[in-house]
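Missing here is one protein chain; the remaining ones are kept as they sit in the complex.
Letters A, B and C name the chains as they come in the text, with residue numbers starting at 1 for each one.
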Amino acid sequence: MMLARRQLVPLVRRVAPSISSRSIASDAVSPAQSVAATTPTDVVPVAVTELLTAEVISGAPSELRHRAVRVYQPTRNTMQSGGAKGERWRIDFDILQGGGRWENPLMGYASSADYMQGARVTFKSQEDAINFAKQQGWDYYVQQPTVKRIPPKNYSDNYLYRPNKLRICKTK
Amino acid sequence: MLRIVASASRPSSVSLLSVAHRRNLSSTSARQADITLTVDGKEVTVPQGSALIQACEAAGSPIPRFCYHDRLAIAGNCRMCLVEVARSPKPVASCAAPAMPGAVVFTNTPLVHEAREGVMEFLLSNHPLDCPICDQGGECDLQDQSIRYGSDRTRFHEIAGKRAVSNKDLGPIVKTSMNRCIQCTRCVRFANEVAGVEDLGTTGRGNDLQIGMYVEKMMDSELSGNVIDLCPVGALTSKPYAMQARPWELKTTESVDVLDALGSNIRVDSRGVQVMRVQPRTNDNVNEEWISDKTRYAYDGLRFQRLTTPLIKGPDNRFVTASWPDALAAIAAGLNQTGAKGNEIKAIAGHLADTETLVVLKDLINRLGSDNLASDLEGKYGNAPPVHGIDVRSNYSFNSTIAGVESADAILLVGTNPRHEAAVLNSRIRKSWLHTDLVVGMVGTRADTTYGFEHLGEDAKALEKFLSGKVKGEFAERWAQAKRPLIMVGSSMAEHADGEAVFGMLARYVAATGERIVREDWNGFNVLQRVASRPALYETGFVPSRAATSTTPKFIFLLNADEVDPASIPADAFVVYQGHHGDRGAALADVCLPGCAYTEKSSTWVNTEGRSQLGRAAVPPPGAAREDWKIVRALSEVLGVDLPYEDLVGVRDRMWAISPSLVRWDGLEGTSLEVAKAGLGSLMSNFYQTDVVSRASVTMAQCTRAFVTREKTSLEGLGKEPLQAHA
Amino acid sequence: MLRLPRRLPRLSPPSSRLISSTAPKRSDALFIHRDTPYNNPEIAFKFDAQNLKRAQEIISHYPPQYKKAATIPLLDLGQRQNKGWTSISVMNYVAELLEMPPMRVYEVATFYTMFNREPIGTNFVQVCTTTPCMLRGSTDILNTTCAHLGGLKPGETTKDGKFTVIEVECQGACSNAPMMAVNDDFYEDLTPETTKKILDAFAKGEKPKPGPQSGRKTSENSAGLTALTTKPYGPGEFCQPEFQ
């Protein structure tokens, strides 16, 4: 069972439309990935370029490697109409379970032991974001943006003749 | 093409999934031709019939607007979107003007600026200087646009001051401050078109125009919270959120709603350890841009009545706080003491159980030698395999997809009231009903949907009569001719004495109609689930075996199960409750294990379509509460059961081995035609022996009746999400 | 490509702030409905047989699905039957008759100022004070009217319920300014004296002759005709004798 699972893991990750392979860039080549390379699939594996992971020299704590980051495109705030910044991609960390946050019982100040809880990095494209996460040696998963379908709209639609009983009484 | 359309990037699978993408989902009639025009010197091609503002957007020229909204009809009354069009003597309101081939449009000229400045000056002339005390501050369209187009002082010095308008009472959710209203009428159009509340409107004229109901009335809609989002100023704000936080203090987390089975996409805004509000996230495949009021306002339930530490019931029947090791040891001791073996070990999964935990719990229970994996379905139905079976996904899923509802031309509702079971889906039906010739028929208790329907009867007999073609009427006629007929069966039918009969009847009908209802490009047989955890329960096979049904349990593990009938739990059984609220389930327990609510864990949720989506933790759980799957995993260690995973990745690998679609987040995996037919076949064969008429009782209608009474309490809180079918 | 002129040269800012001194124009009625003993949805309203027939006739002018087009005529009919004002019951009844949401009818009824949403007197006196009338002395007419009816203010009703006076905008009888409309009739070429006479007549329950009160015909020149003063030719007057 264990072996089977190991063999199957990379497949799902390559094939699944919305999950990317867990990149453990700083590890030596993981057994999972090596199997993936030899298993025939109809998905062409991404060419792996050698990355010098920043964490080797940046001095970032190694715990960071065990925390997943999400790569996603933040949706537009529905409170507002403006679509600016809507094309950007963002990386942020999942919160820490347990000691991530607490409130001062007297003053209500929020404190956190998680130095990454406020970290948000913005990128122009998904590739940039993924590349950055790889360089940092972070586990990441990509959330694909949703497809918008706004039909063509026309002011004159308000005045279209309808032959049957009206289903709505239009107003301003 | 519109830019937004071109940004489709997800590779869709080639099966039924892609059908949903192929279909023309626009609610207006299809207009094929594209036209080309020039916006700010950039050529852009848009579908014919687009508004000029859409063309400008597509060209990447943002147009300020107040009244125009992508998902509402065009009103053209704020005039903020003025642009300059060559050979036009005056600036043109780009929302109300059609995009014409060859037009040359300028959105950034002195004329445009001056025109917009003029509009803004008039808008501000009566707008109070409330920004410092206004809840919209920081995410206000008027505020933002006045930075660019507003003047820093006024030229109106009326002694009597600005226009004053009385505030309206729109109910417990929407706070009004009508002085701030700029009469964009977005709320009126939303209420009229989307929510189906035709009581909101504009009264008076000119300077006296105001939004309201004219008569004293509240906005009676389960989608009313969305007008808060729509309002471009602070006239309509959220009552529960009033004066609670500023948008720039909030941390936003994109997650998934679990209070119904639609899996609406939400954004959880939190500050510190508190969830401050819940906002919708646009996803045209699921919830468009709307969420129900329950989704939006149940969050305050997350603060109260929480389980924060493990509890063990002492000898005096009072709970005593305990440490995690003690609590887990107490469970192991309890299991030993009761001597539960095999199917006497029972797990009951509740409404808010997440998929990861279900998988881990199922593995644990299975390895303990039991198949007694019940759920808190109504009455005895949770203790038996569901009547629709779980073998084939299409037997319990919403196969037409939520977006696909819009392409149906006749809908038959069976024992369901989508308005209460899936409010956002209901708005889709209304949208389609308004814009197309859709006809709706209903079998079940007559309910106030927001669209017209033909009531065919209340019980299984009425359904049988309709299916056998003995009913005459407009709906029957149109149903017979429908190209895309859609049957929507309420999940409460699986919790009803007539359930077997109804599912059998429908399966036989679907099979008898050949290619009409289930075919390669259309699967019109749908089960509308109303509880977030059920699709995942069925997907993972979390159902009791037939043998387990008759076993008296000695050890019961309640996973978020608050709707369970206390009478069904034997007095001498050892009960463990794992969940986040100290509600009915916890009261029954000998040991309580504090878990996470949906805003506190990153877990997978499967919606009624079978779409798995990844929720994300926004805030940490209170006290000693832990992620649910970890609790079960830790328990397995104490019970000496070896589970083959240690981390979340491992659990998800296991989920993949159970059903790959569980880890294909956001994607939708359909059921192939032959398998769907095999599923229908199994439905039929089970019920060939069933005498439909003798089984048919008049009580089927109670399913929807209960929802109407429940509606009143639906906002009371998360912990007691009372989604019972019938009393 | 056509461009409109650029920004106009700015005038130098005024040295002192201009405080506009126009009185704020208050609407004469609320734009929300408040239940009162005389105006609430419980008060039944129905067209009488004759009006119902007329209503059906009006509705028949429009395609069946666009019955809502008859909102304004039907509201008017209802207002006439309901003593000159449109109560909430009238609106609800019209909405029911036309199968439209009541709010859509309220929108119409509040938009048009000629639908009175508060009760009025038996005689509804509307004095025009728009520019042409004002130039011809409508201020006097308004003051006279108000004073003569016992010191009313525009918008008020006399205690006996016989008169309601309001100021209105142009009624389109500018050539016979100043004018006022009492119920459906125009009284034109008014002077304070003729105004009093008209009001007195209405007070007695009579109905004075509508039209110009100065004695001239319609809107012909008040100083006498300046053209076409001779006798018009009759048929065949200057023709050959055999045609006379």
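Rule of thumb we're sticking to: contacts are C-beta pairs under 8 Å (C-beta built on N, C-alpha and C of every residue); 3 or more make two chains touch, one makes a residue touch a chain.
We take it that contacts and distances are computed from a predicted model.
Peer 1: Could you check which of "Ammonium transporter", "Thioredoxin-like protein", "Proteasome subunit alpha type" or "Ribosomal RNA-processing protein 40" matches the UniProt name for the chain that's left out?
Peer 2: Cross-referencing UniProt, the chain left out corresponds to "Thioredoxin-like protein".
Peer 1: Please identify which residue in B:363, B:376, B:406 or B:628 touches the non-displayed chain.
Peer 2: Answering carefully, the residue with contact to the hidden chain is B:363.
Peer 1: Can you say which of B:245, B:390 or B:497 touches the chain missing from this structure?
Peer 2: Only one of B:245, B:390 or B:497 touches the chain omitted from view, namely B:390.
Peer 1: Taking the full complex into account, find the residue in B:109, B:154, B:321 or B:682 that is in contact with the omitted chain.
Peer 2: With B:109, B:154, B:321 or B:682 as choices, the missing chain is touched by B:682.
Peer 1: On chain B, what residues meet the omitted chain?
Peer 2: The missing chain touches chain B at positions 13-17, 363, 366-369, 371, 385, 390-393, 539, 541, 543, 545-547, 657-661, 664, 669-672, 674-675, 678-679, 681-682, 685-686.
Just so it is clear, only the chains that are shown with their structure count from here on.
Peer 1: Building nodes from the protein chains and edges from chain pairs that touch, which of line, ring, star, complete or other describes the result?
Peer 2: Here the contact pattern is complete, since every chain touches every other one.
Peer 1: So which chain is farthest from chain C, going by the mean of the CA atoms in each chain?
Peer 2: A
Peer 1: Suppose each chain is reduced to the average of its Cα coordinates; what separation in Å results between chain B and chain C?
Peer 2: Chain B and chain C have C-alpha centres separated by 53 Å.
Peer 1: Find the geometric centre of each of chain A and chain B from their Cα atoms only, then give the gap between the two centres in Å, rounded to an integer.
Peer 2: Each chain reduced to its C-alpha mean, chain A and chain B end up 22 Å apart.
Peer 1: Distance between chain A and chain C based on Cα centroids, please, to the nearest Å.
Peer 2: Measuring from centre to centre gives 66 Å for this pair.
Peer 1: Give the residues of chain B that touch two or more other chains, as numbers and ranges in rising order.
Peer 2: 198, 201-202
Peer 1: So which stretches of chain C touch two or more other chains?
Peer 2: 101, 103-104, 107
Peer 1: Quick check: in the complex, which residue numbers of chain A touch chain C?
Peer 2: Residues in contact with chain C: 162-166, 169, 171-172.
Peer 1: For chain B, which residues are in contact with chain C within the complex?
Peer 2: Within the complex, chain B contacts chain C at residues 86-89, 104, 109-111, 114, 156-160, 166, 168, 198-205, 207-210, 212-216.
Peer 1: Please give the residue numbers of chain C that touch chain B in the complex, ascending.
Peer 2: Answer in residue numbers: 1-4, 6-7, 17-25, 27, 31-35, 41, 88, 101-104, 106-107, 110-111.
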